[in-house]
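Provided herewith is a single structure, encoded as structure tokens, for subsequent inquiry.
As you look at this complex, bear in mind that one protein chain is not there, while each of the others sits in place.
Order as written gives the chain letters A and B; numbering starts at 1 within each chain.
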Amino acid sequence: MLTALGTAPFLLYVAVFLLLPIGVLGVEAFRATDPVTFEETWSTDSLTTITGGVYRRAYLGSLQLSLITAVLSAVLGLALAVAILRARRGLLLRRLVLTAAGVLANFGGIPLAFAFIATIGTQGVVTAMLQDTLGIGLGGFSLYSMTGLALVYLYFLIPLMVLTIIPALEALRPQWREAADNLGASGWQYWRYVGGPVLLPPVLGATMLLFASAFAAYATAKALVGSSVPLVTLQIADALSSNVVVGAENLGKALALGMIVVVGLVMAFYAWVQRRTQRWLA
Amino acid sequence: MTALAEGIAGAGGVAPETPVRSGRRGGGAWRFGVLGLLGLYFLVPIAASVWFTVRNRGTGEFTAEHYTGIPGADGFAESFTRSLVLAGLTVLIALALMVPTVVLVDLRLPRLRTTVEVLTLMPLVVPPIALVVGVRSVLSWAPDYFLDTWLAEVFFAIQEPELPWILVLMYVVLALPFVYRALDSGVRGADLRTLTEAARNLGASWPRVLVSVVLPVLRTSVLNAAFLTFALVLGEFTFANILGFETFPTWILRISGSAPQLSVAVSVLSLVVTWMLLLMISALDRRRGTKENA
Partner (left out) sequence: MTAVSQRTPDAALDARPGVPIRLEGLTRRYGAVVALDGLDLEIVGGEFLALLGPSGCGKTTALRAIAGFDRPDAGRVLLDGRDVTGTPANKRDTGMVFQAYSLFPNLTVAENVAFGLRVRRRSGGEQRNRAAELLELVGLADRGDRYPHQLSGGQQQRVALARALAVAPKVLLLDEPLSALDAQVRVQLREEIRRIQLELGITTVFVTHDQAEALSVADRVGVMRAGRLEQVASPDELYERPATAFVAEFVGTMNRLPATLSDGVVELLGVRRPVAGAAPSGPVEALVRPEALVVTAGGAGRVVTRTFSGASTRLLVVLPGGVEVRADLASADSQQFTPGASVSVVPAERPVLVVPQE
């Protein structure tokens, strides 16, 4: 019993600095401030507001962006991971790619945005090069758009996928493949019946992590597009920095709570899929 | 929640290492395609950034002025120093909090393992911006409810712009997943139980066991956790921006309008710094590896 007290500092810390702020969101998102009397009342106004108009578009924009980038980087990251694990003289290549992935997965935020601005921004090196040689620049592509953001997000999401999925790929025992071969299975049959089902749970888990990362990304978007692209994170920042609109703070809380609910729903879905796909581990 | 924790933890490297079957015949073309295409995608922005900063677009001349100008740039010294101090403090608090917890859970309270694991992984899925909104709400209690109490004084003190302790306290939370995983893989690999039992059996007291057995064994994991946390704090933007403090990343954004090439030069530099921090980690890992193999 006494030893259990040893974890008290940790639990207390998490309670105060993680659970309390989240809990406060859950409560204060239901408060409203009267614009005239500044009186606080219980209200679902904020929550109603965020399900419509510009906020609804922001949620949909964020969902779309994170879903597309998560799935794309899961596929590309998996392909890259398989490619480096399969490489014949792969040890050097493998170490190189893994170190690079470690660096790039941590290379998010502001610096990343500026690297892309320097590359394919309006004054970017590649933009200028294309302009000088082909005279067309980047065509219709703009870095400061949803597509542009997606391209930038892949830059840290793919390395994140490689880092998370490599241990799972390494845990695929070569004996399984050989046993399948030995029993007459084709390569496709091996992946259909064994490799695929075994890899599915970790791949889903990693994709989910990528989704959460992309959904929560703020710095890159802030530096690149300001608030011209509808994203929840940018809307929250807008609401909080607005000193003009009374109750904007409450709106920000409602938007933040909405984000947590979205992530929670995705996690619940993930847990459900995981239980179905991982019966054999239970 | 638990399933997620296991999924992530499982993906994170407790899986035993087995040699993957190399080089099956044929079908190699797609590999080179994938490697080439992604290689290009990852290299071009870095190369372009360097080009962007060393070449004067008007005259076509090469110059290092944007790099040599960094130290003297307005606000750089303060914001960068502040970020370094914040990083150092975060590392200290995170370790002071997590080393005893991880060791205790491993040795004496395995039943709490899942709880601790889930709690430490939560910051990975809770969007930082949502968390910071909650933090802002709590901080606003000081003027709203606690005015003229000691609590309000504390609240104001931790928001001092010169050294915003609130950032340190929150960065510890953001670092929890990485610190926990680094330390956890350390205790799992070391078989602490046997080591401490042997030490206890030889008559060592608990504090002595912690200092002379546990810490040396976990040294690499501790350093690993420290470097990751350090890198995380140096690059953190959301909290600093929303709470209105100037740190290194928010400074880059602030100057970008007036000095675009300087901001890219600083970005390139911060990539190099991250790279070096992670190289140090892998160098440490390798040293540990050879020691264990010997």
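Things worth noting here:
Quick note on the criterion: a contact is a pair of C-beta atoms (placed from the backbone, for glycine too) under 8 Å apart; a residue touches a chain by one contact, two chains touch by 3 or more.
Everything numeric here is computed off the predicted structure, so don't read it as measured data.
Across the whole complex, the hidden chain's contacts among the shown chains comprise A.
Only one of A:L47, A:L98, A:A185 or A:A248 touches the chain withheld from this view, namely A:A185. Interface residues of subunit A facing the missing partner chain: 173, 175-176, 178-186, 189, 193-194, 197-198, 279-281.
Just so we're on the same page, only the chains that are shown with their structure count from here on.
Our note on geometry: subunit A versus subunit B, Cα centroid distance of 17 Å, whole angstroms. For subunit B in complex with subunit A, the touching residues are 1-4, 7-8, 10-24, 30-31, 34-35, 38, 41-42, 44-46, 48-49, 51-53, 57, 97-98, 100-101, 104-105, 108-109, 112, 116, 119, 122-131, 133-138, 140, 169-170, 172-173, 176, 231-232, 235-238, 241-242, 249-250, 252-253, 256, 260, 263-264, 266-268, 270-271, 274-275, 278-279, 281-282.
By the touch criterion given at the top, residues 3-4, 6-7, 9-11, 13-14, 17-18, 20-25, 28, 76, 79-80, 82-88, 90, 93, 99-100, 102-104, 106-112, 114-120, 123-126, 128, 154-155, 158, 164-165, 167-174, 177-178, 187, 201-202, 204-206, 208-209, 212, 215-216, 218-219, 222-223, 233, 236-237, 240, 249, 252-253, 255-257, 259-260, 263, 267, 270-271, 274-275, 278 of subunit A touch subunit B in their complex.
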